[in-house]
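These notes are about the structure you will find just below.
Every protein chain except one is present and positioned as in the full complex.
Our next item is chain A:
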Amino acid sequence: MFLTLKLLGNRHPSFIARTVFVKNNNVEDACRLINRVLGKDGILEQFRLTRYYEKPFQTRRRINHEKCKAIYNEDMERKIKFVLRKNRHEPFPGCH
């Protein structure tokens, strides 16, 4: 209820989003976690991309390259899974 009101009152309420509580006085872990959240959400990437103007030819190049990379990675992952497939009761005997 309170949260809803706060969100309605302000589009960017502070200390709701992108906030991590520090546990056991471990500031470094909290910073690392928040950095990871930012990275996963693509905020760091967007920050990097919008720092300087990206010319249309650069955007085209980047998008094409990302496409190529995604296809390559997908194929490679499938290949590696195929090579490393296991068909035995215990996939890694003696490795407990």
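Operating definition for what follows: a residue touches a chain if its C-beta (ideal position, glycine included) is under 8 Å from a C-beta of that chain, and two chains touch if they have at least 3 such contacts; residues count from 1.
In this section, contacts and distances are computed from a predicted model.
Novice: Considering only the chain that is not displayed, what protein name does its UniProt record carry among "General transcription and DNA repair factor IIH subunit TFB5", "Vacuolar protein sorting-associated protein 26", "Nudix hydrolase domain-containing protein" or "28S ribosomal protein S11, mitochondrial"?
Specialist: For the chain missing from the view, the UniProt record says "28S ribosomal protein S11, mitochondrial".
Novice: Which chain A residues touch the hidden chain?
Specialist: 1-3, 14-16, 18-23, 25, 27-28, 30-40, 43-48, 50-55, 61-62, 65-66, 68-69, 72-73, 76-77, 80-81, 84, 86, 89-92
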